[in-house]
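Certain chains of the assembly are absent from this excerpt, and the rest are unmoved.
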Amino acid sequence: MSEPLTQEPSVDLELAQAHGLTPEEFEKVRTILGRTPSFTELGIFSLMWSEHCSYKSSRIHLKRFPTTGPQVLQGPGENAGAIDIGGGLAAVFKMESHNHPSYVEPYQGAATGVGGILRDIFTMGARPIASMNSLRFGSPDHPRTKYLVGGVVAGIAGYGNCIGIPTLGGEVMFHPGYDGNILVNVMNLGIAHAGRIFKGQARGPGNTVFYVGSRTGRDGIHGASLLASASFEADSESKRPTVQVGDPFAEKLLLEACLELMKTDTIIGIQDMGAAGLTSSSVEMAGRSGTGIDLDLDRVPVREERMTPYEMMLSESQERMLVVVRRGTEEKVREIFRKWDLEGVAVGEVTSTGHLHVQFKGKRVADIPVKPIAEGAPILKRPVERPAREEKDSRLDLARIKDVATPGKALKGLLGSLNLCSREWIYRQYDHMVRSNTIVRPGSDAAVIRIKGSPHALALTTDCNSRYCYLDPRAGARIAVAEASRNLACSGAVAQSLTDCLNFGNPERPEVMWQFSECVDGIAEACQSLEIPIISGNVSFYNETEGRGIFPTPTIGMVGIIEDARSAMHSYFAREGDLIVLVGTLGEELGGSEYLSQAHQLEAGAIPHLDLAREEAVQYACIDAITEGLVSSAHDCSEGGIAVALAECCFHPEAMLGAEVKLPAGKRLDALLFGESQSRILLSLQKANLPKLEKICQERDAPFSVVGAVGGNRLKISVGQDAEINATVAELRRPWSEAFPTWMV
Amino acid sequence: MKVRVTVMVKKGVLDPQGKTILASLHLLGYKEVTDVKAGKILELSLPKMGKAQLEKKVKEMCDRLLANTVIEDYEFEVGE
Amino acid sequence: MKFGIVVFPGSNCEHDCYHVVKHVLRQDVSFLWHKEKTLARSDCVILPGGFAHGDYLRCGAMAKFSPIMESVTRFASEGGPVVGICNGFQILAEAGLLPGALIRNRTLHYLCQDVYLRTDSNASPFTRKIPHGKVLKMPIGHGEGCYYADAKTLSRLEVEGRIAFRYCDPKGNLDEEWNPNGSLKSIAGVLNERGNVLGLMPHPDRCAEAILGNEDGRVLFESVIGL
């Protein structure tokens, strides 16, 4: 080890703490190195051991996830997971968060979030073909909300549209709990040849390490470590001059160049340089392969003058990859990147030293044993404690709440609320048709894409009711999985696997860790029961501002397969005279509902009960009925209950159709119409198909009842003898379709 | 009165547009161009008012709407 | 028939066009990388949608200088059929192969949705199989699709029957409400003087198969093939 660069600050505990390391962690660094780290080394350790890279708070919990299954080709641990989808093809997918950056600069934050998840996918050798986005914003009245919504949506559109990957759906929710911490979760799915999946590895000493893509600047230095380890304070905006700016055009070239390179036999391993850039890509690749890497920073393409080794190792500049290629194939690699007008520079070599050696201007500026830094990150067992608050919120005395007096008005109110209204204002800005695969467009329960050259189609959805997760994290997380899978079932797809994005507050708070742990268990239980393995995911902690954390939000992104693409189903009534069937039972559970929150400003009560066996029966009955070609539409009941679900069924984008529905009287009208009981799907079908459906439901042990018929231009819902809702579809649709654009103006 | 507001990407922040235009100029043979920065210009028309008042107002508009001060710098110039 | 699909850096609908031509219509087809100089004996050239050069500066501004464009221009001047879809239209306009320009949508938003088009000219290889006045449903996906030309050019286009498609309501009536981007005269597609070069913002390549729920775009390809 030569002398540290003179201009670099000398390292002590204080500086280490400023980098987010605890005194114990700093001691551990010194033990590993046998000396005090240089400034550059300190930066490298702080990144690798940040929450973002090391998962130090979450790791012990994530072990409880079921991650295996016959379809799983690649589980968690690589850049993304992969499943077998038949015909020699694999679906590669993952979800990522870009919450803090999107709050600071919504357009670029969301855009670079898309860019990052895309690299995770094509790094595996898959061509990305579908994106989803799950968003949470603060109160609609908060002065920053509109600006954030506009910026985030434009950023996702700007990046995704330019690179030519359709954004097919997602979810949006508004709640004051997200005022200071919005959530921007983006998911991507790509298709690869099952036998040609690439990994982030650096095998074979003597092989060459290539830097490809855009040049390195001083972007987001300290982003990953600081953002992921320190909570957000009100004045944080001023502290952040280095926002990353995305360049979707550069990424498009990088994508095409990498896919072209992957057709040659040059690649040993490849990994994107996301947050923690050159540092995490080199350390992780060498770590997985038990090798070392020598890097020569003088060869790293930079776009700014006088960049220091510290800056180069920590930069989060976008649209870059690290590729290890077989020795002797360097010229082929250069040629491909030249064709695409991108940087493609050999910056190092794989070694057998087991060390990361970083060279700059003839001096060695870092010398770190790879294994201890890659695997020796602290694993924390943070205290977990159930908060007292839960007791109070779970009590809900319905006797003190007046039943709904004018259900028609209440329905219009719900349909015209920002949480339930049409999302067309958003998805119209997303190119959701490019690549010409889209069979079911955004607007239905799940989006469906065909796979060219295969008879199958894929269905995608993202779901999470975070109010449920706040009231009861374990049960809420279970419902998130069940609902996602139910949404897939409504398109005719059998759920195959999921990815998750676990968004939580400060893990140093025992009650946040309790929420986290409960949610993990809830997800695991539902996955076990429904046999849906988890193949990838992401954890985002510290979504907290001035002591106020978000609702626990474990977003689920799920992928299913439809055997015959032609049977893909949407959620709109399609034929006059069709019968409407409810698979599942009516239920009257009002706790935690959107209705209670909107009509009574109450976020309380027991959330709906979920019986996973019943759930499975209902879903499979729906899938069977769709597969056999019996139904004209399928829609699940979620937020807003059966009344909102029925209204949504009437809103066919091209031809609205009404319905007449009769429900038996229950205990309370509001609970019957707007309660959110689980495991319910509304089907519409021709009368002649009813016996067949009956048989399916009996075989599957799924309760069902005929509740009405499609037709006319009104939605009429009677309960017992009384017509409780009777409105034209047009008059219901107006508030639903106009709420978002009107609010955004 | 006319006010010309110029908004440019902050130093050090990536300017993908400028970068790409530079590459195109090189392709067209204008190799002597060494850098391109892209920005926007907004020409506002306002009624006559005092300079101090005008400057205060325009600055406010820039901070609130016309520029994104997280990644952009702005300047403005008052014309006739 | 052999199709050539030009691929610019940033094109992103080249695979969609390829799929339609090759797998739906079973024609011969090859990609033409923009740095190439010849058209590989293509009988018809397609400039696909996308964001050539990121659409930085102006859509299509830089693509017009790609080496392949010289051959495309020559091919067009010899009467060869050339169609520019979406970004391809923007490139043809920038290159001067078609009149006018495409500017930002009036809402400033990117728009991805279905539109209705009235066929106003079937005097081109791409529209000759479409009955005059026929209404087609097609998806659009663009942020800068508002057609602009000066008044003189517009009236010339009209007089010479060079407006191929206009945005309309489902029955074929011109109506500003059904003009998604603010295009002058509701113009969605125009022809060059000779009628062999077509530019249009909507995507026939996204609606040429039953599985996608809409086959209205197919007739454009069938027209040029002569099926």
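Letters A, B and C mark the chains in the order given here, with residues in each chain numbered from 1 onward.
In this section, contacts are C-beta pairs under 8 Å (C-beta built on N, C-alpha and C of every residue); 3 or more make two chains touch, one makes a residue touch a chain.
Here the structure is a predicted model, which is why all the values come from computation and not from measurement.
Student: Write the stoichiometry of the complete assembly in this structure file, using the chain labels as they appear.
Tutor: A x1, B x2, C x1
Keep in mind that, in the parts below, only the chains that are shown with their structure count from here on.
Student: Measure off the straight-line distance from the CA centroid of chain B to the CA centroid of chain C, and report it in whole Å.
Tutor: 34
Student: What is the distance, in whole Å, between the centres of chain A and chain C, each centre taken as the mean of its C-alpha atoms?
Tutor: Centre-to-centre distance between chain A and chain C: 35 Å.
Student: Could you say which residues in chain A touch two or more other chains, in rising order?
Tutor: Correct list: 247, 249-250, 341.
Student: Name the residues of chain B that each touch 2 or more other chains.
Tutor: Within chain B, residues 16, 20 contact more than one other chain.
Student: Using the touch definition from the top, list the residues of chain C that touch chain A in their complex.
Tutor: Contact set of chain C toward chain A: 9-10, 12-13, 15-16, 19-20, 23, 35, 49-51, 53-56, 109-113, 139, 141, 143, 203, 205-206, 209, 211-213.
Student: Which residues, counting only chain A, touch chain C once they are in their complex?
Tutor: It comes out as residues 157, 161-164, 247-250, 252-253, 339-341, 427-436, 438-439, 450, 452, 565-566.
Student: Note which residues of chain B are touching chain A in the complex, please.
Tutor: Spelled out, the residues of chain B in touch with chain A are 9-10, 12-16, 19-20, 23, 68, 70-71.
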